[in-house]
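Below you will find the structure I want to go over with you.
Only one protein chain is missing from this complex, and each of the others stays in its spot.
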Amino acid sequence: MRFLTLALVAVACVAAPARSDELTGTLKKIKETGIITLGYRESSVPFSYLDDKQQPVGFALDICRKIVDAVKTELKLEKLDVKLNPVTSATRIPLLANGTVDLECGSTTNNLDRQKQVAYTNTHFLTATRLVTKKSANIKSLDDLKGKTIVSTAGTTNIKQMNELNTAKKLGMTILSGKDHAESFLMVETDRAVAFAMDDILLASLVASSKDPAAFEISKDALSPAEPYGIMLPKNDPAFKKVADEATAAFYKSDGPALFKKWFQQPIPPKGLNLNFALSPQLEKMLSSPKDSPDPAAY
Amino acid sequence: MGGFDFDVIQRSLPYLFYEGMAFTLQLTLIATLGGVALGTVLALMRLSGQGALAGFANAYTTLFRSLPLVLVIFWCYFLLPYIGAWLTGADRPIKVGAFNSTVITFTLFEAAFFAEIMRAGIQSIPRGQAAAGYALGLTYSQVMGRIVLPQAFRNMLPVLLTQTIVLFQDTSLVYVISLTDFLGAASKIAQRDGRLVEMYVFAALVYFVISFALSQLVRTLQARFAVKR
Partner (left out) sequence: MEDRKRRGHPMKYNWNWGVFWEASPEGTGTYGELLIAGLGWTIVTALCAWILALAIGTTVGVMRTLPSKWANILAACWVELFRNIPILVQLFVWFYVVPELLPKAWGTAIKQMPNAAFVTAVVGLGFATSARVAEQVRAGIQSLPAGQAMAASALGLTLPQAYRHVLLPRAFRVVLPPLTSEFLNLIKNTSVGLTIGLLELTARARSMQEYSAQVFEAFTAATLLYLLLNVVVVSAVRALERRVAIPGQVGT
């Protein structure tokens, strides 16, 4: 590692004075390569998921495309290729850190732990952890889960919360980890797990798009405060973050409610499902005064 | 489950094959060629009789043969951009991309196995042949390139192909990083349409038919070579 650092310093010393433009980090890379790579999720409906042609679409992807436009303008590029790379909850942070993706467009909770590795632009959603169960399983509270098998998605804050709850309340639950939300939901659908702990909005979408939505119920009580979702970008890259922050802030204020309507209150691909999710005052405030705080109390 | 739904398979055939299988076959082909090339170099290093080279080749093959491929896939996907930056002296991780990353992973990993096969192949050529070559004034590269390696390849062809079948099956492990190979495509459809039974049985069948056909081919080849020797 020291060698790597030395090499980096040496390169910086040699290369730095030679360049006239002051671009750094991601912007510099995008300018040089003419390519920006967006990380997308496969089953984070309606934020970032695959449509019936297996193309990534969603609320967060639309926001990312606005950031791409802003980057293109900022760098005065005539053409900017957008590459798409699938990420999972488990791979998104390392892939962002190692430059495989430049923006992660999904449903990633913004928290201080993760800010040690990545940065976030303005929050695009607020959601709390809840449980989805089969109605037939008759789970009313956390206590009903004692000794049962539950599932959450690997690499999420939710699985971490469940592990902490499991230890704190001595519930003795077996906690499985799914690769993505579809796989986790499948565990409940096929009776491998009695409950799936996840952000309520994702659960609502999974239930709505399942074969038999009436068979499932989402717990009334939230297991966490409403936490912010943000689009991730590389850490310590203020120039890139500035472009992303300005683009998202302007976009949320002008078109936020319309975009919200498009993905949460109208039929969406692949099956023309309508989530009928109301724009709460809290979410309205988030759109009208954009911020990137990881603190749930700030919203 | 309500009966076996052939329709879901039929509807998704273009996606399964044009996207999924195309990825699987590309990866198999490139990694085989790369793996055999790198493996041959490693085998030559191992047999070179020079301490450092042989030691490196030995350490390389032992390392990769001791590690699970799944772990190596994660390693490379996360680490290659940093190695790229280090090699090129760039000031930030180099963008490698998912496909290139898997190609490099499988080439590096399978090279360890191809190296062992090529080593056996080279050792199967009587020493006298190389000695005769040197006596005729040929250089090392001429002896290897024109006498030893062509025969080693021919003798080892069935084993190399068998390893390629293993490689073909191993590519399914890119599932762990969510890429759309044949299995990835099948599982995406399976999860989207709730048709796990159909899609996984179909995937198993397709892999079986291809691997079985190839292994029969290898057997035929083996029989033919056995007669010649």
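First chain written, first letter: the chains are A and B, and each begins at residue 1.
In the analysis below, contacts are C-beta pairs under 8 Å (C-beta built on N, C-alpha and C of every residue); 3 or more make two chains touch, one makes a residue touch a chain.
Just so it is clear, the structure is predicted and the values come from calculations on it, not from any experiment.
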Per the touch definition above, residue among A:36, A:61, A:93 or A:207 touching the missing chain: A:93
Candidates B:75, B:99 or B:134 - the one touching the absent chain: B:75
Residues in subunit A touching the chain absent from view: 1, 8-9, 12-13, 16, 24-26, 89-90, 93-94, 97-99, 113-114, 116-117, 149, 154-155, 160, 163-164, 166-168, 174, 176-179, 190-192, 234-238, 240
For subunit B, residues in touch with the removed chain: 1, 63, 65-71, 74-75, 78-79, 82, 91-93, 165, 169-170, 172-173, 175-176, 183, 187, 190, 196-197, 200-201, 203-204, 207-208, 211-212, 215
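As a convention for this text, only the chains that are shown with their structure count from here on.
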Distance from subunit B to subunit A - Cα centre to Cα centre, in angstrom: 35
Contact footprint of subunit B on subunit A as seen in their complex: 3-4, 7-8, 10-12, 15, 25, 29, 33, 35, 37, 42-43, 50, 54, 83, 85-88, 91, 94-95, 97-100, 179-180, 182-183, 186, 189-190, 210-211, 270
Subunit A contact footprint on subunit B (complex, rising order): 15, 19, 77-82, 85-86, 89-98, 101, 176-180, 188, 191-192, 194, 196
